[in-house]
Each structure stands twice: as structure tokens, then as C-alpha cells.
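Just one protein chain is left out here, and the rest sit where they should.
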Amino acid sequence: MTDWHADDALLSAYAQGRLDRARAASVEQHLAGCALCRGGIASHADPALLARAWVDVVDVLDRPRQSAFERVLIALGLSTHAARLATGASAARRAWVAGCMLVAAFAIVARYTDGRATIWFLTVAPLVPLTGVALAYGPGAFPMYDVVAAAPYPRIRLVLLRCLPVLPMTALLLVVGGVVLPGTAQAALWLLPGLALAVLGLAVERFVGARTSIIGLAGLWISAVTAARVSTGSVLSAFSPAVQVLSLVIVIVAVTAAVIGAGRTRRLL
Amino acid sequence: MFMNRSSRFLDRLFRTVRQGVIVDDAALIRLTARGDQNALAELYERHAPWLQVRLRRRCGDDDVIAEALQETFVAAWRGAGRWRGDGDVAAWLWGIAVRRLVDLIAKRPAHRPLANVPDPVVASAEDELLLGVEYAELSTALNRLSPELHAVVQATVLDGLTTREAGRLLHIPQGTVKTRMARARTLLREALS
Partner (left out) sequence: MTDIRLTAVSKSYGRRRVLNAISLEAGAGLLGLLGPNGAGKTTLLRILATVAEADSGGVHLLGQDAADPLPRVDIRRGLGYVPQETGFPSGFTAFEYVDYVAILKEMTDRRTRHDEVRRVLAVMGLSQVARRRIRRLSGGMKRRLVIAQALLGNPRLLVLDEPTVSLDPEQRLRFRDTISALAEDRCVVVSTHQTEDVAAFCPRVVVLHEGQVRFDGAPRQLADAATGRVWIADRRDPGARLAWRTGDGPLRQVGTPPPGARLVQPLLEDGYLLLVDAAEPSAEVTNR
């Protein structure tokens, strides 16, 4: 390192490409090791270009991190902002995901240790969609509820987006059910009652809040299953064709009501 | 050199950065590695201008330069934690920047690198001092190289690119880079002997 520094005329000639190669190369070598001359050449840079590139840098740094589930949704064709709305999680919902995993894990363990796996799996599995849906949105369950309720985004669309994580969990339990339960047909027995409970939960949640709707419906469901088992001796009676038909009717009525409601305020969906 | 000290020290350091006290580049890199955007901004202020000018001598497209600069500092942000602390920050940043430029230019087949044949400037006495008298003959020889040969010399010797990277920058096969480099070396050696 010498005491020599490039004067402005030389830096200016370099910046404008007026130096021959050897001199240009020398200036570059000098710049690489001399902070003072690097500062001196700054006045020959284009400030607009620098400002633009910096804003671009900051934008990349700020960009929210995408969760794995969010990336899956985007890969499936959801827009990036819709995927963001679907997955912005609350502590309650994280607990729910953990709970679903636990149910699945216990079901598998119980399959090999306890013959009564069927009973409790069929009792608990239908509550998974219900709890997932009730925790997706609404006062008490979604921490930003008040802020979100004052925003123009269509509420129905937001609720549906936020219910999306229920789908993979339900699918997971279907697969686990196939492994755990003796008959393949039995594996899907709980699905319709589960969906009916979820739909009811969504309807009730608006009025009584997430906690009450979950506790109430779950309580009703468990008593119904227990009563069926006590009176007939088999838990499967709680999944009789009559129950399945009733569940289907509930789901169809709810979906129809939602479609009609959405049609009435078409711009809302 | 700050690695083993407490983060409280780094906080104090950060405050001095804000107050305008000069902090060396290596310390800024370490602050950047901790997620301090101000440190990155300071690095940008110090290095983006000269990087821009130097990139401009290799590429005539402002959009490409802006993109290369952006990617350089994003890479610096993400890679600051892996910076080993040996060597100069300026050289490190230039190494990132010129490789980003290579990638961007390689992506654009239509792009033509800047034709690098400036009008020679009459050397002043001070310039001779800069170059060093002993290099006068070498510089004459460098100025006489054909644009193709000079481009290869600049990419590999001056910018420190590998043969492969130089090939992507100049849109020529690696073999051509090697043969041109060999020819340039012969010509320069002849000029010195």
C-alpha cells in the first residue's frame, strides 16, 4: 500500500471508459485495496441506479418466509397471497396440528398394543375436522380477528382458505384409519360424521365462539358414541347407515346454504 | 477478531456505526451476519458505488448492473455468516458481484459484453508513477492485445474468474478461453523479453 491516491481526473477518466487497458487495470487494482479511492469514485456512480438496486435488496430481505405447507398450496395453484392467508398460523392451530399427529400416532400404537383401537379411533377421529375448522377463524380462535373483520377481504373466502389445513390432516387420518381398522370400509366410516360436525362447528362458531362450539359439539358427539356403544354393544352402531345419511344431509344443506348465500352477495366470494 | 466477545460489545459497536464513527468492513460483515440491516446499508453505501462503476466497465446494460448489485448484496446478507474473516471485504464483494454478472450475462444470449477498446489516453508523469516504470512495457503489450485476447485476460487474470466462468461471460467455449489465454500469454511474454 502506498501513499499515492488516484486524483479525480483519473477516476473520472476510468469511470467514463477513457483509460487504456493497462491504466484501467491499474486503477482497478488500486481501488480493490484503497478505501479512500473507492469513496472518491462514488461520485461517478449513478445514484438513481444505486437507489433502485437498494430498494430491490430490501424487498428481498423483507419477503416473508414461506412455510412448507404454503409452498405446497402455491404448487397446487393457489396464488401466493391466498396461500399466505391460509397458513398464517395461530398458537391454537399449531397445537391442533400437533394434536392430529398425536391421534394418528396413538392410533398406530394402539393397533398393536390394544384391541380397542377401533373404539377410540372412531370416536376421536371425527373431532379432527371439527376442531380444525373451529380454530381456523373467528373471535377467540384467530388472534387477529378484529383487525381482519374490518378489512374488505371476503369473509367466506378467508374462512375457506383458513380451513384448508384441515384437508391434509383429514387425509392423514384416513390413511391411518386404513392401517388401524380391520376393514378397509371402516376406515372411511368416520369421514361423513366428521365433516358434518365440522360444518356444524363452522355454523355455530360465529355465534358462540370457537371454544364453546368445540366443547359443545365434541361433548354431544362423545356422548352419542358412548350411548350407542352401551345400548347396542358396538361402537359401530354410531356409524350406522342412518347416521351416515343424516351426516350427508347436514353437509349438503350447509353447502347449499353457503352457495346460495354466496350467490346472493356474489361479489363477496 | 470480535468473534468471541459478547453481543453487548457488538451492540455498542452498532451504535457507534450509527453515530458516524468509522467501523471497519469486517465488523460490518459480522453485524450483517447478526441480521443488522443498518450494517448492510452501510456496506452498500461504501461498496455499491465503486462496484457499480467497475461493473459498468464490463457491461453496458444498466438493468443487468442493477440486478447484479441487488443480488450481490442479498448474497452478502445471506452469506455474511459464512464469511471466514480472511481477506478483504472489497475483494469478497467484487468476487460475488462479478460472478452474478457472469450468471446474468450467461442467461441472456442476446447480450453483448461492452466492447472494451477505449481511446488511449496520453500518459502523464503521475500516471507513469501509478503504473510503475517497470510495467511500462507490459502495459504497452496489454494495450496492443486484440479485443478477444484482452477480454480473456481481463476475465481470468484481473477479475479472477475460472476458465469456465470466463467462457460463460464471453459466450465462448472453455477450450477457446484456454487457447486465447495461451496466445495472450505468449504475446505478453514476447513483449517483455
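Lettered A and B in written order, each chain numbered from 1.
The working rule: a contact is a pair of C-beta atoms (placed from the backbone, for glycine too) under 8 Å apart; a residue touches a chain by one contact, two chains touch by 3 or more.
In this text the structure is predicted, and so the values were computed from the model without any measurement.
The residue from A:91, A:230 or A:260 that touches the chain not shown here is A:91.
Screening A:102, A:151 or A:259 for touch with the missing chain picks out A:151. In the full complex, subunit A touches the omitted chain through residues 58-59, 61-64, 79-81, 84-85, 88-91, 94, 143-154, 158, 265, 267-268.
Following the convention adopted for this analysis, only the chains that are shown with their structure count from here on.
Centres computed as Cα averages put subunit A at a distance of 43 Å from subunit B.
Note for the complex: subunit A touches subunit B at residues 4, 6-7, 10, 13-15, 17-33, 35, 38-39, 41-42, 44-46, 49-50, 52-54, 56-58, 60-61.
Residues of subunit B touching subunit A in their complex: 37, 40-41, 44, 46-50, 52-54, 56-57, 62, 65-67, 69-70, 73-74, 77, 88, 90-91, 94, 114, 116, 118-121, 123, 126-127, 129-131, 135, 138-140, 142-143, 145, 150, 154, 158.
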